[in-house]
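Left out: one protein chain. Kept in place: all the others.
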Amino acid sequence: MIEIFAFSKENGLRRMTDVAVLPGLLKEETEFVWVDLESPTEEEAQILSTIFNFHPLAIEDCIAESHLPKLDDFGDYLFLVLHGARRGDSSGGFKTVELNFFLGKRYLVTYHQQLSRSINRTKERCLKNSLAMSRGMDFLVYEILDGTVDNYFPILDDFDEVINDLEHEAIHNPSKETLNRIFSLKRDGMSLRRVTSPQREILNRLSRDPFAVINKRTAIYYRDVYDHLVRIADLAESYKDLTTGLLEAYLSVVSNRLNEIMKLLTVFTAVMMPLTVITGIYGMNFKNIPELNWSYGYPFTIGFMAIIAFVMLGFFRWKKWI
Amino acid sequence: MIEIFAFSKENGLRRMTDVAVLPGLLKEETEFVWVDLESPTEEEAQILSTIFNFHPLAIEDCIAESHLPKLDDFGDYLFLVLHGARRGDSSGGFKTVELNFFLGKRYLVTYHQQLSRSINRTKERCLKNSLAMSRGMDFLVYEILDGTVDNYFPILDDFDEVINDLEHEAIHNPSKETLNRIFSLKRDGMSLRRVTSPQREILNRLSRDPFAVINKRTAIYYRDVYDHLVRIADLAESYKDLTTGLLEAYLSVVSNRLNEIMKLLTVFTAVMMPLTVITGIYGMNFKNIPELNWSYGYPFTIGFMAIIAFVMLGFFRWKKWI
Amino acid sequence: MIEIFAFSKENGLRRMTDVAVLPGLLKEETEFVWVDLESPTEEEAQILSTIFNFHPLAIEDCIAESHLPKLDDFGDYLFLVLHGARRGDSSGGFKTVELNFFLGKRYLVTYHQQLSRSINRTKERCLKNSLAMSRGMDFLVYEILDGTVDNYFPILDDFDEVINDLEHEAIHNPSKETLNRIFSLKRDGMSLRRVTSPQREILNRLSRDPFAVINKRTAIYYRDVYDHLVRIADLAESYKDLTTGLLEAYLSVVSNRLNEIMKLLTVFTAVMMPLTVITGIYGMNFKNIPELNWSYGYPFTIGFMAIIAFVMLGFFRWKKWI
Amino acid sequence: MIEIFAFSKENGLRRMTDVAVLPGLLKEETEFVWVDLESPTEEEAQILSTIFNFHPLAIEDCIAESHLPKLDDFGDYLFLVLHGARRGDSSGGFKTVELNFFLGKRYLVTYHQQLSRSINRTKERCLKNSLAMSRGMDFLVYEILDGTVDNYFPILDDFDEVINDLEHEAIHNPSKETLNRIFSLKRDGMSLRRVTSPQREILNRLSRDPFAVINKRTAIYYRDVYDHLVRIADLAESYKDLTTGLLEAYLSVVSNRLNEIMKLLTVFTAVMMPLTVITGIYGMNFKNIPELNWSYGYPFTIGFMAIIAFVMLGFFRWKKWI
Partner (left out) sequence: MIEIFAFSKENGLRRMTDVAVLPGLLKEETEFVWVDLESPTEEEAQILSTIFNFHPLAIEDCIAESHLPKLDDFGDYLFLVLHGARRGDSSGGFKTVELNFFLGKRYLVTYHQQLSRSINRTKERCLKNSLAMSRGMDFLVYEILDGTVDNYFPILDDFDEVINDLEHEAIHNPSKETLNRIFSLKRDGMSLRRVTSPQREILNRLSRDPFAVINKRTAIYYRDVYDHLVRIADLAESYKDLTTGLLEAYLSVVSNRLNEIMKLLTVFTAVMMPLTVITGIYGMNFKNIPELNWSYGYPFTIGFMAIIAFVMLGFFRWKKWI
């Protein structure tokens, strides 16, 4: 699907879908043009080479799912690959949305296979406020990026929540399921770090290095996006330590709990042993065991066994073993 | 709440609360102006844009809780976000206080949602000594920062104390509560590192890079704050190793203690086993067990069992198992 | 085996195997020459010194298996050692293929002991499209490198698959074999990192630094290969964390499983102990044990023992120990 | 306590204690002056500001115990904080001695709260050889630093010895005390790293960067001190790995030893169990147990029990369990 937004001071904002108007618009010195390709057909994607004449390598990277953020400066235009993120179906997980940008002085081409909330929101803003595109194409990219980066925060909140949940679960009610969730959290955190760290570097370059197509006044806005990404990458990094801590806590608690049980049961067994020996003694068939003939031999022995058991329990308790 | 401190050599120090005087003061070449906004209303916060005309991004970051220290140079003024720290309610914890600074050549705007001890102390010093503001606004910032950074040291002392406590507890009286406290210490240490490390970088830039609004002679004072922050960040970093060591110590001691118990009880069980077998033997109903008819069979057997028990205990002791 | 590809605009593409033509070709200003030595004899390898007059150190490194990627700039020509990879026989493993390049302005010498798929494919492309060599020798190197690097991806897919397999195996059916496979995966991952990281650095230099024999327009193609290598090295790095996670998961699951068994058996033992004591009590030979003479003493005692066993099991279940 | 050493080619070396002569000496272009303040009174310390007029921040850092090495260049003079080390009372520990230097072109002020062996030795050398101060104040600093750094080596030797001791102890005779000593060694090693690493950086700057008060010919001597510090920091770093290895060894050995005991005792218990069952069988009161009436039933059963025990022990030994 192709959508074209054109803006000039004379003509205001126009929304079109026919690519035939593009060559004309691109020649007009006063026109700003934004072309958005959402999950385009192969035919639609060909405008990248036929109309815009982008470098074959950039087009290849644009069409392929590249997984890795990228910033290539071709002089006339920048080629930019970044990733948005969307809550996954299950709790704590997330999915990435690849966004490709070709940013020229007077045009912007965005290319994405999946629906992007931040691009849609920017479109709406353009339609509502016809001056939105008048601040230049680099500012338009800023607006999209700002929305994209802001979408990370609910995901980070999810992480926080899951970590808190798991911390409580690991300490108070650890189960095999807890272990599974910790490992899945670990993997999600790793994905998050791998997605955010290189984006941070790219925004850093966008905000700091001089590029022909980026106005110096816009760079400070990119800096702002960069600052947000620093915080995101920072949090993603800290989830690593937290998850490792979770695993340590889980293992400590599980092992402690099991040890407690083993200890109690071993104590119990130890208390029973002397009783068995005593009953064994008076079960022996010796002719001459005086106690057996005493009138109160039996209750006395039972009482003695009870005393032994209580003394041992008392001793273990005094030793703080139970 | 807005407080305005104005100083000029002719007029001395004046303390005001009415923002209406600000435009006039800012125009005077000889006036130094400090505007402090403590948990301001939305209306009060608007002077940032209406009177000072700061960059919208800086104002946005100022009003939002940004969690991350920041240093943005807008040429005419610096925008600075730093964090003070305050002892938390519980032992060992701490809370951060976000301080925002807009530092111009002849004005300083401080903005903070919570009461800040170091800002209050600087105000008092200005009121007592009317020349306090005469060394320039950058020096005023130094005085606030110096106080802010010094407030970290009691928190570090708390950490030291808690670590020493926990070390003693982990080695001599480890309990599940110890584990909880270690993990909470770990998290606090992580927060401390995340708050102090970026601040150190910012003070480094403040003391080293040339900024239009910072006098070269003040930079050496910033360097001093930087040195303090290096030490704080260094200590915060070392708490990481110490906490990991604590956890290792705890786990070693708990595991050793449990193993000791298990060992003793297993030894005990092992000693009881042969006694049971012996009583079992003389409990058998064979017609022809000569020992059963001996007059001293019973006391002899009891004695034999006692000897076996003692020999085994002696053997275990000799082997250093008990 | 030596193959020679010569191309000039006048003469088109020619494929030869006789080294005698080389000196003549190299003198012609308009000829591009590619010499491929595949597992050459010692005699064949001598053309490196006799005809091309390369530096003795470069020739030595070329002939020896150097294991380490390398980029040496000799001004007139670059000497380049890179490694392709091929699936190993067993699942998850891989083998490296060393490729040596001497890249001059108008000639390219490739030297490799083993068959290289990417070199063969480039040869085929040259034979099919006679203009393939017209874009310069540096572009030819790009085409070979691009193929070489693309060959890493199936190996990475193998890794992914093995990791997923092992993850499932470690959590649901851990055995000693799983441990062996995890350690072998760990070693493979280490090899992969050691092969890819230095190659990434070399491609970085190739794409960024100015070299006499590399056209600036080709550098962007090298950049593309570099981007692929960044992703490969990145994935290889992440396998490290994943493998460590695997080991942790395996150890946790094995230890949990064993602990479960030990716990159940200990519970079982603990339930049996009091029963033994009770039978012992009524096995004692005291003259005067009233219960022994009761008519229903025996069934009552058996019932009492059953009750004790059930109460204990209920207690353990209530405590969630079983 | 204040000691003043003055040297000029005309007047030779003089040793004084009266600060009143200082202003005169400092004015003389040909005089070299060394002022040593050892645990000075507050009054004595005031010469830093009254006579030398040092920067207030430097004086503040000098008087406070700063814990962190420091190098501040004030143009006319360098302010330097470094730490010597002294064997602690207990084995393996050490204490640091803070040394403050103000190094000018023709004067040196040393300030330290505790007695410093290297400063005393340098004083003696000056008194013995009146030309010792003629090589400049920067060379005097080198001589003090050289002595200071050399004092680290006996401490490193102590470390080595303690590590060797503990290694032997951990493998052959591990006790709870061993664990304590390992943790205390760990803490000492951490202190050593924290003291030596920043000093190394400072000596690196002293030997490499140009400073007004340091002669280029002296820099190579500073380089030598730097090389020693590199080695010290390197060793301190390696103690980290060695201590971690110690802990691992200790834990492995303790756990192995305990497991050995548990295994032996469990084997012992397992051997006793069938014997108990057999005695139980012939202790049953069935009317009709033929074996009970056999003449040799009893010795035969005892023999059978012995055979069972030996077969089991043999089996366990064959399995290498005992």
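Going in written order, the chains are labelled A, B, C and D, and every chain counts its residues from 1.
By our rule, a contact is a pair of C-beta atoms (placed from the backbone, for glycine too) under 8 Å apart; a residue touches a chain by one contact, two chains touch by 3 or more.
Keep in mind it's a predicted model, so treat the numbers as computed, not measured.
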Exercise for the section: Could you tell me which shown chains are touched by the chain that is not displayed? Expected result: C, D
Problem - Which of C:I171, C:I220 or C:L251 contacts the chain that the document leaves out - result: C:L251
Exercise for the section: Identify the residues of subunit D touching the omitted chain, counting contacts across the whole complex. Expected result: 171, 220-221, 223-224, 227, 230-231, 234, 238, 241-242, 245, 248-249, 252-253, 256, 259, 262-263, 266-267, 269-270, 273-274, 276-277, 280-281, 283-289, 321
Handout entry: For subunit C, the residues touching the chain missing from this view
Key = 55, 57, 60-61, 66-68, 70, 72, 176, 179-180, 183, 186-187, 190, 194, 247, 251, 254, 258, 261-262, 265-266, 268-269, 272-273, 275-276, 278-280, 282-285, 289, 291-298, 301-302, 305
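Keep this in mind: only the chains that are shown with their structure count from here on.
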Handout entry: Fitting subunit A to subunit D on CA atoms, where both chains share a sequence, rotation angle to nearest 5 degrees
Key = 145
Exercise for the section: Could you grab the centroid distance between subunit C and subunit D? Build each centroid from C-alpha atoms only and quote it in angstrom. Expected result: 42
Exercise for the section: Measure off the straight-line distance from the CA centroid of subunit A to the CA centroid of subunit C, and report it in whole Å. Expected result: 26
Problem - subunit C residues counted as touching two or more neighbouring chains - result: 283
Practice task
May I ask you to sort the chain touch graph into line, ring, star, complete or other?
Solution key: line
Exercise for the section: Could you run through all the chain pairs that touch each other? Expected result: A-B, A-C, B-D
